[in-house]
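Our next item is chain A:
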Amino acid sequence: MTVALSGKEVASKIEEKFSGSVVESTPENLVVKSDQLLDVARFLKETGGLDFDYLNFVTAVDYYDHFEVAYLLSSLEHNHSLMVKARCYDRENPALPSVTGLWQGADFQEREIYDLFGINFEGHPSMKRIFLWDGFEGHPLRKDYI
Partner candidate 1 sequence: MKFERYGIGIAKGLTVTIKHLFRHPTVSQYPEQRLNISRRFRGNELIWNQEKCTGCGTCAKTCPQGAIEIITSTDMAENKYVVEKYEADTGYCIQCGLCIESCPYEALYFSHNFECAKYRRGELVQGKEEMLETPERKVSGYFYPDKAEKLPKQTLLIEKVTEKR
Partner candidate 2 sequence: MAVRTEPFVLNMGPVHPSTHGVFRMRVTLDGEVVVDIEPVFGYLHRGIEKLAEQRTYTGVIPLTDRLDYISSMSNNLAYCLAAEKLAGIKVPERAEYIRVIMSELQRVAALLIAVGAFLNDCGAYFTPFLYMFRERERIVDLFEMASGQRLTYNYMRVGGVSQDLPEEFMPALRKFMDMMPRFMDEYDQLLMQNEILLARAKGVGILSKEQAINCSISGPVLRASGVKWDIRQADPYSIYDRFDFDIPTQTTGDCYDRYRQRVEETRQSLRIIRQAMEQLPSGPVRAEVPHLVRPPVGEAYAHIEAPKGELGFYLVSDNSIAPYRCHIRPPSLINLTALRDMVRGWKIADLIIIFGSIDITVGEIDR
Partner candidate 3 sequence: MATAGLNIYHLARLQAVSPDWPGGFWWHWLFFTVVIIGFVLTMVMGVIYIERRGMGRMQSRLGPNRTGPFGLLQPVADAVKVLLKENIVPAAADKLVHWLAPVIAFAPALMLFAVIPFENGALLADLNIGILYVIAISSVSTVGIFMAGWGSSNKYSLLGAMRNVAAIVSYEIPMVLAIVGVVLIAGSLSLNDIVVAQNVPFILLQPLGFLLFFAAGCAEINRSPFDLMEADSELVAGFHTEYSGMKFAMFYLVEYAEAVAISAIIATLFLGGWKGPILPPWLWFVVKIILVFFAMVWTRTTLPRIRIDQLMAFAWKFLFPMSLLNMFITALQVLAGWPTELVWVMIIVNIAVMAILVLVWSRFFFRLGGGRVEI
């Protein structure tokens, strides 16, 4: 059975290294400051005992005032998982660092989020629309689309 790690425990570990990077932590997930996302992600992937080597999925949720991008990380070795979230409050030009350098599996999913939500992932090798065509106006999965 995959153990869902408590966000609070992992948050304390992260706080030791990068203080102030965790915005909020609940037993289910932890929310990370968007500018330190990449550092935390690298920490989570490379720290012994955590070893989050597998990125299950990346997705975004539109909460009108902010976008919440959720990363579900797993470790195939220890069989545990953790949901990490990052928020971005800018609605015009939302941006987050890309994690493709750490988990290549995020490649298409980040493009998908860019296409459907308009969140720009900085550092992604080819950030362009994936499902809809070039020249399409708007981002359909935003709650205010149509």
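One rule holds for everything that comes next: a residue touches a chain if its C-beta (ideal position, glycine included) is under 8 Å from a C-beta of that chain, and two chains touch if they have at least 3 such contacts; residues count from 1.
These made the cut because all candidates are chains of the complex that A comes from, given by their letters.
This one's a predicted model, so the numbers in the text were calculated from it and none came from an experiment.
The listed chains 1, 2 or 3 are all part of this complex, yet only 2 touches chain A. Within the complex, the chain A residues that touch candidate 2 are 1-2, 28, 53-57, 59, 61-62, 70, 72, 76, 79, 83, 103-109, 112, 116, 129-133, 140-141.
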